[in-house]
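Structure incoming, see below.
Every protein chain but one is kept in place in this view of the complex.
Presenting chain A:
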Amino acid sequence: MREEDTMMEGHTHSEQRSDQKSSGEEQEYRSLMRKWWRAAIVSVPVILVSYPNLFGLGDLLPMGSEQLWWTRLVMGLLALYVVIRSGGQFFIGAWESIKQRSANMNTLIATGVSAAWLYSMIALFWPQIFPRPEMADVYYDVTTVVTALVVLGSALEVKARGRSSEAINKLIALQPQTANVVRNGKEVKIPLEEIKIGDQIIVRPGEKVAIDGIILSGGSAIDESMLTGESIPVEKKKGDEVFGGTLNKTGSFTLLVTKEQKDSALANIVEMVKQAQGSRIPVQKVVDKVSSIFTPGVIIAAILGYLVWFNFGPQPGWVYALVVAVTTLIIACPCALGMATPMSLTTGIGKGAENGILIRSGEALQIAQKLETIVMDKTGTITEGRPSLTDIIPLGSFSKVEVLLITASIEQGSEHPLASAIVEKAREEGLTVVQSTDFNAIPGHGVEGIVDRKKIYFGNLKLMKEKNIPLDGFQRYASSIADQGKTPMFLAIDGEPGGIVAVADTVKSDSISVIRELKAMGLEIVMITGDNERTAHAIARQVGIGRVLAEVLPQDKAENVRNLQKEDKKVAMVGDGINDAPALTQADVGIAIGTGTDVAIEASDITLISGSLKGVVSAIKVSRATMRNIYEGLFGAFIYNAIGIPVALGVLYPFTGILLSPLFAAAAMAFSSLTVVLNANRLKGLKLKFS
């Protein structure tokens, strides 16, 4: 099968696949639980007869009696049944790995359980080979109980592990399976796989959008929270882009399909999250080193422990040595070590995705928690990125409305971005702009023309000076406007000062609170912009940023980030434009605001789909919490093994007389890996709400 085919299939059947996965896990859980019950039920009589005196059966089964021998034989066969029916997968797994000359948890369990069973069988059939009769004891209880507990532990682990990857399954399940497509003028319900680019889909209130496209007619408020984490529905009208998986709330519209399902936003997000969840974090390298020698190391430790107890331990040496070796094999838990990082990473990255934060790799996550400085691009990141009209100051005998009407009329022919802010404002105010004549744009200065038979100049101070307009009226306002970070433009009507119009790129509504929050988290915020010092500082003051890098040419942004890194700081760059891409790449962590260009997103380590700066706070919170969780898991797993294995080997025995029972070891092993998974699941409860 070609790669494309595989990918297509992978995406078109994504929901089915999610179901398959969860049902596969469910099946595995059920099968493990069946195995656990089988082993548990058999374990009860096995334990009873293992300690006949303890349970008042001493008279029925006296030591050395024939009844006892036969009872033990039955126990041995029952234990064998448990090993095969409930613990068979450990032996298959162990054999498969031994064929490849590697060892894993299965190897340890299989060796431990079979050592206990074989010893018992030899003791039962050939007791004469043991130097002392009391050494010929049986350990069928170890065989059955260890199998039962380890199987139970695995079952609970499968259950908990399923929960850690819930986030991605939820994402996959967002996409509806069918859509109402217009074919030959008729509306027909067809499966998602059959929808093609160019199809028209009708979406009604309460329905999910099937696939990415552009609204052809109609409009609605659409809940995009599943993709962006933003809970407020977004108003969409003709020509706007809508995304598959989002929920149509109020109106009906017809959608023109523009993307194949495999290229849709949702499919891309799912793919990105999957890749990130499977990625490795640098700390994992140490773990990999340890786990590559761990299992054979434990087997060797168990043999050496056996020899030490056999030669130097109390009598009966055989028995102590066997108990120590089996306990050591069983208590060691390579699983806990191996699982700690991927479990937390899967849960943490999933948690981010649920909130519209795409963390692209484990490495990005690990660095993000160490960040010290955050560089933010001004335009489009801290500010809206679209200038809007902020002040109208009429001069002389003119009114505000006249100033707005005249400036909008003259500017409607202009292509300057500031012009559209003025024209838009006039439309908002319900003014009808008039046609200008003799329109002329004077580059670097402004525009001129005739409006309503009056000669109009509109532009900067330079233009006013050149046209000999008296400046006294203008100047007292001009500098205070510039100090507020706004751009003043001057209007002259028939050679007289007519008014000042101020245009500014407005600060996003949440910028101030986000920057306050980031500072409270101990981060230094730096603003970077191509704008002049005055405007830049004015905006920085408004949002509470102390450090400003102004008049930075786009190509120098990366260099500025590098300079900050030379201060020995871990630097994140937050940006949205094409010109931010090199700086995003240069930064230790590049954070792209999702409403930005694809180039910026491609160059980034973290993407904030919602376009809100709040995502920066959440992204850092997720990475800090996830890394803490990983360290907790790893610490727990290391400590567990570092204490458990020596204790199982009997290091405490000479001082305290404590020697672990293999039964205890089995319980500890089963629950240590479960604890790691449960710890990772705690991340799901992480609060990302903005304070």
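Going forward, a residue touches a chain if its C-beta (ideal position, glycine included) is under 8 Å from a C-beta of that chain, and two chains touch if they have at least 3 such contacts; residues count from 1.
In the analysis below, contacts and distances are computed from a predicted model.
For the omitted chain of this complex, the UniProt record lists the protein as "Cupredoxin domain-containing protein", which is one of "Molybdopterin synthase catalytic subunit", "ferredoxin--NADP(+) reductase", "2Fe-2S iron-sulfur cluster protein" or "Cupredoxin domain-containing protein". Within the whole complex, the absent chain has one touching residue among A:K249, A:K274 or A:H416, and that is A:K274.
Only one of the listed residues, A:Q100, A:T432 or A:T656, touches the absent chain: A:Q100. Contact with the omitted chain, checked across A:A40, A:A116, A:V145 or A:V158, is made by A:V158. Of the listed residues A:I41, A:L307 or A:V401, the one in contact with the hidden chain in the full complex is A:L307. Summary of contacts with the chain left out: across A:D288, A:E466, A:D494 or A:E551, the touching residue is A:D288. Contact between chain A and the absent chain runs through residues 1, 3, 6, 17, 20-21, 24-25, 27-28, 89, 92-93, 96-97, 100-106, 131, 158, 161-162, 274-275, 277-280, 284, 287-288, 291-293, 295-296, 299-300, 303-304, 306-307, 310-311, 334-335, 338-339, 342, 346, 361.
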